[in-house]
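Removed: one protein chain of the complex. Kept in place: all other protein chains.
We call the chains A and B, going by the order they appear; numbering starts again at 1 in every chain.
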Amino acid sequence: MNRFRRTKGDYIIDFVIYAVTLVILVSTLFPFLNVLAIAFNDSSDSVKGGVGILPRIPTLDNFKELTRFPLLLQGGLISLLRTIVGTVCSLLSTCMLAYVLSRKDFIFKKFFTALFLFTMYVDSGLIPHFMVIRTFGLNNSFWVYIIPGLISAYNLILVRSFIEQLPYSLQESAFLDGANDFTVFTKIIMPLCLPVTATVGLFYAVGQWNSWFDTYLYAPFNEKITTLQYELMKILQQSMSQQGNLSQAGKLAQSQSISPLSIRMAVTVVAILPILLVYPFVQKYFVSGLTLGAVKS
Amino acid sequence: MQGTRPRKKGTLLETLYRQRFLLAMSLPFFLWVLLFCYLPLAGWGMAFQDFKLRGDVLESFFSAPFVGLKHFGDLWEDFVNQGRFFLALRNTLAMSLLLLAFGFVTPIIFALMLNEIRIKKFKRITQTISYLPHFISWVVAAGMISVMLSTEGPVNDLLIALGLTDKRITFLADQNMFWGIMTVSEIWKELGWNAIIFLAAITSVDQGLYESAEIDGAGRLRKIWYVTLPCILPVITVILIMDIGWLISVGFEKQMLLGNDMTRNASEVLDVYALKYGIGQSRYSFGTAIGMFKSVVSVVMVLIANALAKKTGETSIL
Partner (left out) sequence: MKTHLWKLIAVMTAVLLILSACSSPSQAPAGNNSADNQPAQNQPADNGEAPPAAEEDDKSPITFTIYGEDVIANRVEEDFKGEVSQVITADTGVTIKYQFGVGDVSEQITLMIADKNYPDFIFSRSHVSNFLDADVYIDMSPLIDQYGPNIKALYGDAYERMRDSEGHIHYLGQDFINQINEDPEDSFEIQHAVLKDQGYPEIRTLEQFKAAIKAYKEKYPEIDGQPTIGMTLTCGEGWRYFITLINPGLRALGFPDDGNFYINPETYEVSYAFSIPEIKEYYRWMNGMYNDGLIDPDAFTQTYDEYLAKIASGRVLALSDGHWEYVAGEDILSQEGKYDRTYARLPVTLSTDIKHPAYRPSAYTPTNGVGITQNCADPVRAVKFLDYLCKEETQILSAWGIEGVHWEIKDGRRQWTEAETAAQKLPGNDVKTAIGMMTYPWPTIGGGEDSNGYKFNPLDDGTVQWADYNDEAKNTLTAYGVNSWKELFPTGDQFVASEWGQAWNLWDVQPADSEFGMLLAECNDLTAQYLPMVCSASPEEFDSLWDEYLSRLDSLGVSDLGVVATKLLADNFYVHVAAE
């Protein structure tokens, strides 16, 4: 880095960069603050609209409303569990397979790569996929969150192309020392993969945490393994239907209620917060400038 | 202690034996991909049937009447007559291409810019914040975009204040603007998130290369152009090839939420059409036919993109 001498051009570049970044910063921060503000604002006041980045009438009522749903806490635990188990399983599988596919001499390299690559694009349809899941007894089981989506071809290929960029000489010397492929993978490749592993791990983890559709399809009524996101979807749906186009009979329940808008925002906050808390810890792996050069020496 | 050293020629059996570790490390996943990704493709048979779900699925499947290419014929006829399938296909490709043209380079530029920021704290905060919209669901985001673009909203206020228009514009009612609105919203929402992978790639660039470039007297822009970009080019290429395969499936949630009946001719995409007129009408066979069509087109496009990448000498996937 040329931190010693800065030219005029450098200052111009800096100015442009900071200006653009600032615009991005504001335009991405505003909606989030808006969500926070509405989530912490009085529900009937929010209906009037126009809440900016600060609540007009601060309250915790919207969140208290959420505590009425006993499955939320359990759902949170299941979500946490699936995020941890799912990320670990997927990450190990992806890296191991990626290493095998990165080996130019591997006999099935092309065949396997194509096979996995196409999984991203082929769509077998709802019913056939379900029948396979059912045949393996995965529906209504926790493992439906882990196994069918074990390897994402996208992540697999990212990791593979990262490994391919590593100098082959690193492996070669290990082979000369008599190491086998598995040892090379665990002892040499894995440590070098840290930046891409962190990234792909983040992708897997966020995917696991945010996912609700698999619960909806494969385990909608098994409360033992319901996830946080699915329960939040249920709450949202219920609050909406209070204003839905239903028959006369629906109107008989007697109560004041929190508006769907406020529920939606409170739900968004509950869903995002855990990721926000974890992110800084992951971030350091790919922002702090961990470099190949450093590892090599 | 015989070496697992590669590049040794031999018979097939010898090769298999030599690569037994590699095989052991990959065969379970081979089984997995066959069972969970390719076994269900047997269901494509439905595309050539008039499948109706009556109790047992397999029974329904084996007793459904075979209709040959009827559903594909319907799609073709619609396509030729420029009906809804044609429009949906056109809209899907148009929005995908716009997104590829603008949505693909912006995260790269953003990642390069972040990398140039020297204040570590500012860099971290910017990055964390920029990816926040990724986690806001499209329902919430669409609500905000609708408020922004309403006739009384800030965008119209701004345009009037700048004197760019004297009549307030109903953005969301104009089907000519829909693709643009869609592209901008998507870029805004995914910019930070999509930059993550490029940031990770940039961190892997050998610092030594910068130093030697500096010795050669390169400025910042030159270093980006001659060092950083070439180093992350393989990642860019790989992601580009994979994205090209997705040109035909642009998702449906955002189009459904931001589109409305007035803009349907521009906003209805293939996935929405398939959902509405396939499974929504219990027309499983028709839905399967669309899915099959999409799959084949995607795979062909990936192969073409891959071949092109190979030809130009860059990294390729296969």
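The rule is short, and it goes like this: contacts are C-beta pairs under 8 Å (C-beta built on N, C-alpha and C of every residue); 3 or more make two chains touch, one makes a residue touch a chain.
Small disclaimer: the values here were computed from a predicted structure and weren't measured.
The chain not shown here is in contact, across the full complex, with A, B. Residue in contact with the omitted chain (choice from B:Lys70, B:Arg168, B:Arg220 or B:Lys310): B:Arg168. Touching the missing chain, out of B:Leu16, B:Leu41 or B:Val57, is residue B:Val57. When the full complex is taken into account, the listed residue touching the unshown chain is A:Lys224, out of A:Lys104, A:Lys187 or A:Lys224. Remark: the residues of chain A touching the chain excluded from display are 44, 47-50, 61, 65, 68-71, 126-127, 130-131, 134, 136-144, 146-147, 178, 180, 182-183, 216-225, 230, 233-234, 237-238, 241-259, 261. On the side of chain B, touch with the chain left out of the figure occurs at residues 1-2, 4, 20-21, 24-25, 28, 52-57, 142-143, 146-147, 150-152, 168, 170, 172-173, 256-257, 260-262, 264-265, 275-277, 279-284.
Throughout what follows, only the chains that are shown with their structure count from here on.
Taking each chain's centre as the average of its CA atoms, chain A and chain B sit 16 Å apart. Contact residues of chain B toward chain A in the complex are 1, 3-7, 12, 15-16, 19, 21-22, 24-26, 29-30, 32-33, 35-44, 46, 53, 57-58, 110, 113-114, 116-118, 122-133, 135-137, 139-141, 144, 147, 188, 191-192, 196-197, 199-201, 203-208, 210, 214, 219-221, 234-235, 238-239, 242, 245-246, 279, 284, 287-288, 291-292, 294-295, 298-299, 302, 315, 317-318. Those residues of chain A that touch chain B in the complex are listed here as 1-3, 7, 9-10, 13-14, 17-18, 20-21, 24-25, 27-29, 31-32, 34-35, 49, 93, 96-97, 99-101, 103-108, 110, 112-129, 131-132, 136, 147-148, 150-151, 154, 157-158, 161-162, 164-165, 175-176, 178, 180-182, 185, 195-196, 198-199, 202, 206, 210, 264-265, 268, 271-272, 275-276, 279-280, 283, 286-294.
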